[in-house]
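Before I ask anything, here is the structure I am working with.
The complex is shown incomplete by one protein chain, all other protein chains being positioned as in the whole.
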Amino acid sequence: MFVRNAWYVAAWDHEIGRNMLRRIMLDEPVVLFRTVDGKCVALEDRCCHRQAPLSMGKLVGNIVQCPYHGLQFDPSGKCVKIPSQDRIPPTAKVKAYPLVERNHWIWLWMGDPAKADPDLIEDFHWLDDPKWGFGGNYLHVEANYLLLVENLLDTTHLPFLHPESLGTDAFARSELEVTRDGDRIQVARWLMDKSPAPFHKQMGDFPDGMNVDRWQIAHFAPPSFVKLDVGSAPAGAGMRTANDRGSRWMNMWNLNAITPETEKTAHYFFAQAYNFKLDQKWISDMLRTQIRDIFLQDMTMVKAQQENMDLGPSPVVNLAQDKAWVAMRQIVDRLVKEEQQQAKAA
Amino acid sequence: MFVRNAWYVAAWDHEIGRNMLRRIMLDEPVVLFRTVDGKCVALEDRCCHRQAPLSMGKLVGNIVQCPYHGLQFDPSGKCVKIPSQDRIPPTAKVKAYPLVERNHWIWLWMGDPAKADPDLIEDFHWLDDPKWGFGGNYLHVEANYLLLVENLLDTTHLPFLHPESLGTDAFARSELEVTRDGDRIQVARWLMDKSPAPFHKQMGDFPDGMNVDRWQIAHFAPPSFVKLDVGSAPAGAGMRTANDRGSRWMNMWNLNAITPETEKTAHYFFAQAYNFKLDQKWISDMLRTQIRDIFLQDMTMVKAQQENMDLGPSPVVNLAQDKAWVAMRQIVDRLVKEEQQQAKAA
Partner (left out) sequence: MFVRNAWYVAAWDHEIGRNMLRRIMLDEPVVLFRTVDGKCVALEDRCCHRQAPLSMGKLVGNIVQCPYHGLQFDPSGKCVKIPSQDRIPPTAKVKAYPLVERNHWIWLWMGDPAKADPDLIEDFHWLDDPKWGFGGNYLHVEANYLLLVENLLDTTHLPFLHPESLGTDAFARSELEVTRDGDRIQVARWLMDKSPAPFHKQMGDFPDGMNVDRWQIAHFAPPSFVKLDVGSAPAGAGMRTANDRGSRWMNMWNLNAITPETEKTAHYFFAQAYNFKLDQKWISDMLRTQIRDIFLQDMTMVKAQQENMDLGPSPVVNLAQDKAWVAMRQIVDRLVKEEQQQAKAA
């Protein structure tokens, strides 16, 4: 079950142009394209007449023409032409998804359009901020989307699943600080007064011998967003309570948006944003590739979990480290149930 | 659900010989072969003993020997030998399907054999008439069989799905005449007093400057036969009410028999019959290939429709042009329900 009254990422902005892209989201077929003015549009990819995928048809200006019988739909989903007759029945329309293009992502509201408030779109301003660079990518997930949200809220798996790249287990042993703000969860780990990690030292230009305070803070927002704030600052610089870490010291944000495709598959949009050496393009390329390679290990894991789960139910033991994920699942479950109750009441 | 008390095409005659062909029809496994005298036989392809496919066994004269334990069945489905014992229980038999070889097709009755009347076989005499040539073919359909019946009853999709080959939209805009005779449906479109289509002009030897009346008339017969009568005659020749169009002027019949395999797959047998230049064999070869290539576009479409339908139910808008298909679905639904009620009563 999915939370439908929510904004989800449908695509990277550069994926959408004057061709039509089909993408299944929350078990619904969606077609994405740009108008002649470059405005992005998302319609149901299933003609109201005989369920043909509009994405197999063609764009005539801003009009989508069905590949099968030539019905034409405008960007609002309204049928504006039926070749075989003059009368257009008022029911002749396909769903048009409220859409916002923001921070290089195409955002779709998958539920009741009347509730689609752009202010509810999760903040990913780093992707659009001149003080930040980023490397971004996409992966298809062969598992339930919440397995990946769990994975991202979890720093304890890093030394085990990613020993070559993120292999230090210092974070795994450090104390976990979980805080909750409504349906938002924050999971923080700090390593205080230690010598900096080699990459942090190099990118932050910390002088030899200087100790740093290093942080890793995961922010969850429902239904399936996880932002990881990682960085280092000179020991004693007071970063633990600061609100401006990224504006002053070496900082990266690992930004993750997961969109359910079906109950057992998902779309994964992610980027690594950074605030250093913005003039050096190789950093963006390196981060894009590096993060993708690490996340491919996670893809293997969540797929293997899904396979074990498909064999049948088995008991699960929750640990102290799971506090955030357990809360995350409770939040998503509650939101789904609330929507179902509202749907029944209506 | 399928109409079982009906004749369906199982194969082209040339597909069946002294080898055994397995073909699933209406969710039942069938094995087809010819006796030593060339008579075609269809038995259940599932031994009554341990469900082995007889088609993996061998033909001994007119006898089918099971590949597993050597039980032998005669063309009536009766077990005539059990290697391990002398007594043959009366229940030892496999279903034998009433079969008629007619018009180059092998026809099977899939329901109660007592009701199998060869007079009920749909007329496809064009395939066996010296005044006609034809090019025929077979395709496997990855969609419910009725999606393809809809497709064939529908001329309005031609300019959109087949723009390079059948691309004129004049027919799509012309008036639709739907007539009903019991469970048979006829859908006619006429283009009166126009210059002939290039292929029609060439094959009909119409002189330069002569206008023609052109017709396209689809005939549906349940459960899943569609015959398209297309042709041209000199304008004013009175073809609209004539019964002998094919004997006098340029005429083609596109002949289609669709047999459900499962709920989501089907067998598609089709041919293009023509009444011109019968001494020129290249026309038959060209039509066989040309029609196959066009129908491959339809295969892509019905498969895409099926994929969208598999994502879940969605509302459907019927248009004026759909009158014939809506009637077709009502007829097939009614026939299925009638059979189920008869089965319950019995």
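For clarity, chains are labelled A and B in written order, and residue numbers in each chain start from 1.
We take it that a residue touches a chain if its C-beta (ideal position, glycine included) is under 8 Å from a C-beta of that chain, and two chains touch if they have at least 3 such contacts.
Everything quoted here is computed from the prediction, not taken from an experiment.
From the options B:H69, B:H162, B:K201 or B:K303, the residue with contact to the unseen chain in the full assembly is B:H69.
For the chain missing from the display, the contacting residue among B:P83, B:P118, B:G238 or B:G312 is B:P83, taking the whole complex into account. For subunit A, the residues touching the chain absent from view are 150, 154, 156-157, 159-161, 169, 172-173, 176, 300-301, 304-305, 307-309, 311-312, 314-322.
Counting over the whole complex, subunit B has residues 24, 27-29, 44-46, 48-53, 56-57, 65-70, 82-85, 87, 89, 91-92 touching the chain that is not drawn.
One rule holds in what follows: only the chains that are shown with their structure count from here on.
Mean C-alpha position of subunit A lies 49 Å from that of subunit B.
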